[in-house]
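Shown below is the structure under consideration.
A single protein chain has been removed from this complex, and every other one stays in its place.
Let's turn to subunit A:
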Amino acid sequence: MSTAIDTPTDVAVEVAQGNGSGAARAKRDQTLTGWAFAAPFTVLFVLFLVVPAIYGLYLSFTGETLTGANSGLIGFANYTEALQDPDMWRSLGNTLWFTLLSTIPLVLLSLAFALLVNLGLPGRWLWRLSFFMPYLLASTVVVLFWAWMYNPKLGLINGVLAEFGIAPVAWLQDPNVAMISVVLTTLWWTIGFNFLLYLAALQNIPEQQFEAAAIDGAGKWRQLFSIVIPQLAPTTALIVTLQILASLKVFDQIYMLTNGGPAGSTRSIVQYIYESGFTGYRFGYSSAISYLFFAIIVLVSIAQYKLINRRSAS
């Protein structure tokens, strides 16, 4: 990974090789220099990440509120309340359901798109651009587009369906459909990132492997399953990990499209945390839910890490 670079420090190390104490001092200097370079980041990291995280943990054991009423340490009361809160479980369930619904197509479809673009169709840049472009839009813009398209009376989608004689669908108003609509929007919006990762990985597969396979008489499908997909395995592992984490964090598009409705059917856990803390004023309680959610994310990450490790070891 590291390559030798002629920097003054490196030169100093070489010069100082002569005597022992000088070498130690040089090493110490080097460590200091390292810390000096890392310091700006470390300070910000500690200030804005480590300290708030610890403070949040402390808050979760207090009744802290915005107005200061009923604050003070209350032990695990927030946690027991959260574990008995049907809305917390419902939001958590919605989040997991969204993660499942979004991750699968976001991985499979992005692979399919990347394979299609990699076929070398004419106007390849145009395909690449059209799959990736939505990813560059801000969530607010994306939601404005889709909210209009989903409008039950004036929307494009119901308009097109009506042309085919299909009854209008209340995309964002029907509790059975709303989550699907959110997933569709998310799919359109974020698939570009996974697509790009897959495309880059595809272009890194050595050409010789295909030539060799072709000489051995392997057809295109055989090559796909025996060369392309195995070669993409590390990328797939990365995409799945990133995607699960991104989907668990879902907030903006839901907040703006449905605001958690109808009837709470799309409220995600992050939104529930926001509501408990910022509109419900109960910082202690919302910190407790955050930490429960944090525990789940850690568990998911560990499970995934183990799974991938076992696979790459075998």
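Basically, contacts are C-beta pairs under 8 Å (C-beta built on N, C-alpha and C of every residue); 3 or more make two chains touch, one makes a residue touch a chain; residues count from 1.
Definition applied: contacts and distances are computed from a predicted model.
One chain of the complex is hidden; its UniProt record names it "Multiple sugar transport system substrate-binding protein", one of "Multiple sugar transport system substrate-binding protein", "Aldehyde oxidase", "Cytochrome aa3 subunit 2" or "Acetolactate synthase small subunit". Of the candidate positions A:94, A:118, A:190 or A:235, contact with the hidden chain is made by A:235.
Contact with the chain that does not appear here is found for just one residue of A:79, A:97, A:135 or A:281, A:281.
From the options A:197, A:254 or A:288, the residue with contact to the unseen chain in the full assembly is A:197. Among A:22, A:63 or A:105, the one in contact with the hidden chain is A:63.
Mapped onto subunit A, the interface with the missing chain covers residues 3, 5, 63, 65-70, 81, 151-154, 170, 172-173, 175, 197-198, 200-201, 204, 234-235, 237-238, 258-264, 275, 278-282, 285, 305, 308-309, 312.
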